[in-house]
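Removed: one protein chain of the complex. Kept in place: all other protein chains.
Then we have subunit A:
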Amino acid sequence: MRTGEERKWEILGVVSSNCSVKGPKNGISNGTLYKKTFIEHFEQAPMYVAVFTFVGFAVGTIFGYLRDFMRAWGLEKRNIAAEREQQKDFVPLYQDFENFYTRNLYLRIRDNWNRPICSVPGPQFDLMERVTDDYNWTFRFTGRTIRNVINMGSYNYLGFAETDVNALKTVTIELKKYGTGVCSTRQEMGTLDKHVELEKLVAKFLGVEDAMVFGMGFATNSMNIPALVGKGCLILSDELNHTSLVLGARLSGATIRIFKHNNMQSLEKLLRDAIIHGQPRTHRAWRKIIILVEGIYSMEGSIVRLPEIVSLKNKYKAYLYLDEAHSIGAVGATGRGVVEYFGMSPDDVDVLMGTFTKSFGAAGGYIAGKKGLVDFLRTHSHSAVYATSMCPAVAEQIIRAMKCLMGLDGTTQGLQRVRQLEKNTRYFRRKLHEMGFIIYGNDDSPVVPLLLYMPGKIGAFARRMLEKNIGVVVVGFPATPITESRARFCVSAAHTREMLDTVLNALDELGDFLHLKYSRYSKSSHPELYEESRLELED
């Protein structure tokens, strides 16, 4: 692929010889554990970018203090909602400084988030036009719709968010039959035959013994991790894990230790220390050690180093909990997730967890694994006892999407979608690299973060892309480190080549206008002048 070119990639967490790697190291990635090359980039921006980012935040902060001062002294109108008169002598509900960032920095550009749409979140959607008369304090809908905005923000990896009548035929039937609610919990009167059907299908899809489904992806983590681990257990969690994993870990009462993102040396060190020294102070042995990782990290676009983690976990007898929220359906030759992507068996992972929101166009989550594990969750999961089960129409959508992926509906549409996503991802990433943007993450991940760095560019980028009829997602502090604000694109199988080209052209223009092309390793913005075939003609 890229062997003929001279590019230098920084790869995070190169595994040293302390790890149990059998066989010689070869290539850039680590030895015989990986069946294909594993290339990830996390290029650092030039120093002046970091300086200007801090300057930007400093200016924003100074103005924030100035405005707060003016508001406090009545020189400026207060637009914020206030406490009731009768409750003015209660302890204040919010500390002023907690909201400083929200009031003064987030508020200036908050028109780029919570944009309401009024159509299906497919590859194109319709946005409701929203204007503000008072600098983002309040919004007003003009009543107009911005039509056919290219959607680069929704998690629609396989394009199952569709309204095609044929595709939704079974969902319509089930909705008519079952209605929308269930009104009971799984253990009481809420287990419908649809749930049983869905669970069998999920287990078959993933190649495991049994599976259990839940009504909300976030709640799947926060309600099941406490059931699996408790006091006296150790949780080793990746630095960049999702809030639901962090909340589940905290609610469990176990001890939590963080290892550096995707860094196997850091993980191994923690494992060794934990087993050798035991629990802090008492030095009793840990009851169990569980490693929490995600398949694809949605803010970085990086893929977990599964083969190395599995070899570590086998050596140190820990358990692995893999959250495939973004990777199920999106990677792997037939869409089975990171386990298939690395050519491993689902038995290597103890707890396979995922959500149906992203690749299946529905809602909810699942946990799959050995029968003993799932039986335990059926009896002890918080969700099974206290939370309503999944809506049957939503379950039917998942069933039909999964059948399509598995080819059980008689067509090859599922595989086509997976292949199309793969092609789109590679094309999009390659073009962005060539243009000179700094992109994070693995080459095969459909989540593409494009680094913006400076706070002023966040607002400018999102607004100008909307003017060009493209909807993007931008993220800043506190979801990302303060200097690494980014725009995040989610490539979908439903995007056509024309749509991607439109977006790429717009990005090219905007990149030049806003000076976003920080990469030091790219060619110029006219890659066609450097095609290899032409080079070979020169002597």
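Going forward, a residue touches a chain if its C-beta (ideal position, glycine included) is under 8 Å from a C-beta of that chain, and two chains touch if they have at least 3 such contacts; residues count from 1.
Please note the rule applied: contacts and distances are computed from a predicted model.
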Chain excluded from display, named as in UniProt, from "Hamartin isoform X2", "Serine palmitoyltransferase 1", "Guanine nucleotide-binding protein subunit gamma" or "Auxin-responsive protein": "Serine palmitoyltransferase 1"
Selected residue (touches chain absent from view) among A:Lys288, A:Lys403, A:Lys423 or A:Lys468: A:Lys288
Touching the absent chain when the full complex is considered, from A:Phe52, A:Phe100, A:Phe376 or A:Tyr521: A:Phe376
Residue among A:Lys317, A:Arg463, A:Arg497 or A:Arg520 that touches the chain left out of view: A:Lys317
Touching residues (missing chain, whole complex) on subunit A: 81-84, 86-87, 89-95, 102, 106, 113-122, 125, 128, 151, 153-156, 160-163, 165, 168, 171-172, 175-193, 196, 215-219, 222-223, 226, 228, 242-244, 247, 250-251, 272-273, 275-277, 285-290, 316-319, 350-351, 355-358, 360-363, 372-373, 375-380, 382-388, 390-394, 397, 471, 473
